[in-house]
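What you see is the complex with one protein chain gone and the rest in place.
And then chain A:
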């Protein structure tokens, strides 16, 4: 019976009907009939328009809902607080491991990297990008050390600062760093908001942000901050989910996003709503060209983007020159 309803929803209704949560409650009830049912301590979506919202607050989108700016920040914080422990596992499950290929490609574009480069990886909580950069530097040193006599290698002077607004994500990243065999002397951690980084201007050569910028309340502010802390000649690189143009692929992608990912979230991490937010926030993010314009407005030049996987993911890159 549940399967029939599932099929009926997927074939006849549009995916927006899932917001009602009808399928969700039915699925969740059937699935978690036993002792494995976890009370998800996440966002209370029922009392959106509480009386505490002041009229001065701008409204922004939180997935497909509209909330005030301050509330979005809190909600996003809550989402990542909830998903932090299972973040990497869920990434693997949702993207069938393809996120690793995306991130590998993203990091490969940075190399060759010379000693003395200062890198900041924003919203890099669990350290995926930063660890790949460290591995890449190791590989680069191994290749070049055969010709030069420098035994400390170019790693010595390259610093990577991992910043995230959520301490829980950073904690997961620190734990992972310990288990990996990488030399992490150039690695540092910072809990900060991407819209207001407590860092001096003109202090970094490379600013990367992977799958983080769509969670920021005011994207332009984050881009302005990126421009501020980069040195002249510095590079801004952003890896983010984006829009698929091809209608057939789009339909398949949407179906997968709205039918499969939230239930998977419930099964694997016990959290339907966070993953619902995730797929909705992808739809709300500007298109590739719109985002490119936003980056240019912040002052970056030579801005270009590259689609991966037919537009599911897109890499935007700009220079402060």
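Going forward, a contact is a pair of C-beta atoms (placed from the backbone, for glycine too) under 8 Å apart; a residue touches a chain by one contact, two chains touch by 3 or more; residues count from 1.
Operating definition for what follows: contacts and distances are computed from a predicted model.
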"Calcineurin-like EF-hand protein 2", "Ubiquinone biosynthesis protein", "SERTA domain-containing protein" or "Auxin-responsive protein" - which is the UniProt name of the missing chain: "Ubiquinone biosynthesis protein"
Identified contact with the non-displayed chain, of A:186, A:212 or A:234: A:234
Residue in contact with the excluded chain [from A:60, A:113 or A:269]: A:113
Of A:205, A:225, A:240 or A:266, the residue in touch with the unshown chain: A:205
Chain A residues touching the omitted chain (full complex): 109-114, 117, 205-206, 227, 231-235, 293, 296-299, 301-302, 304, 317, 319, 321
